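For this view, one protein chain was removed and the others were kept in their places.
Labels for the chains are A and B, by order of writing; each one numbers its residues from 1.
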Amino acid sequence: MPSLAVMASKKEVPQELSTAPFDPRFPNQNQTRYCWQSYVDYHRCRKLKGEDYAPCDYFRKCYESLCPFAWVEKWDTQREENRFPGKI
Amino acid sequence: MTTWSCMNLQDSASPIMEQLIFFHDHTMMIITMILAMVLYFMASTIINELVDRYMLEGQTMELMWTIVPAVILLFITTPSLRLLYLMDEIHNPIMTIKTIGHQWYWSYEYSDFVNVEFDSYMTPYEGDNKSMFRLLETDNHVTLPMHSFIRIIVTAADVLHSWTIPSLGIKADATPGRLNQSSFMINRPGLLYGQCSEICGANHSFMPIVIESVSTENFIEWIKKLSE
């Protein structure tokens, strides 16, 4: 991920800023699918590799950066109630 | 923002807007030359009293007035397309912000490091306050670090809106259920103003956008305070 080192003086300040990188699967202005796919991939990854598998966090980082909070909350509720439309 | 007697584009605050202004001036020069030429042709045909009754065709002239406009158009399309693709490009964004249009305010989300969200409502105009602009100020500014590439995700919660900052050369439609991406780099500190640019209902004119461009250190301080 691209990053920018930040001259940080206080302890809790993040040492670098980073966000979801450009993904060639989603080259257009419409990034809806990038957000959705990252969300699905994260939960698929955790289902396959277990909850503590660190590389899955890449997908979480992506969907957290891109998806509006309201969307994620809605999808979380749908998953809890077993009515999420995507295949996880 | 535009102040009194500002008849042209606003001063740019990003490299893309700089290029857009250059393109505007370039195209303006071409249209001025065409206008002058056409006016001259019209004037000379009206004033001219000589008539050639035997002139039925002018192949060379027709060829010229076909090829010359084509070449002129090429000189407009080439820089135009270059800019279009340049604006579409995402050059390794440092951070992503999300903006969501509501009836009638914008809300913003920062979620790359800490999760921060806030609403940005217009502050009512105080007539005697000389330091504020009418219908352009908001209670919460979108604070952003300058000199860094920022991706913005634009969407809406209810109806169509449009997120616009003229001095950054950005205008992106906010559509419910869809995430539109745009990006920019602010090259100077200051306050940048914009307004909703898609008719969205009764208070469409009263949901302005204010960006506060600061240094990266100040930005970190600001977001740290917000997340506490």
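Just so we're on the same page, a contact is a pair of C-beta atoms (placed from the backbone, for glycine too) under 8 Å apart; a residue touches a chain by one contact, two chains touch by 3 or more.
The rule is simple: contacts and distances are computed from a predicted model.
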Name under which UniProt lists the unshown chain, selected from "Ras-related protein Rab", "Cytochrome c oxidase subunit 3", "Mitochondrial import inner membrane translocase subunit Tim17-B" or "GPI-anchor transamidase": "Cytochrome c oxidase subunit 3"
Among A:Thr19, A:Thr32 or A:Ser65, the residue in touch with the chain that has been omitted: A:Thr32
Touch residues of chain A, complete complex, unshown partner: 32-33, 36-37, 85-87
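Note that in this section only the chains that are shown with their structure count from here on.
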Distance from the mean Cα position of chain B to that of chain A, given in whole angstrom: 29
Residue numbers on chain B that touch chain A, as the complex places them: 88, 90, 92-96, 98, 100, 109, 111-115, 117, 148, 151, 153, 155, 157, 172, 177-182, 216-217, 220, 224
Chain B contact footprint on chain A (complex, rising order): 2-4, 6-8, 10, 12-14, 17-22, 29-32, 34-35, 64-70
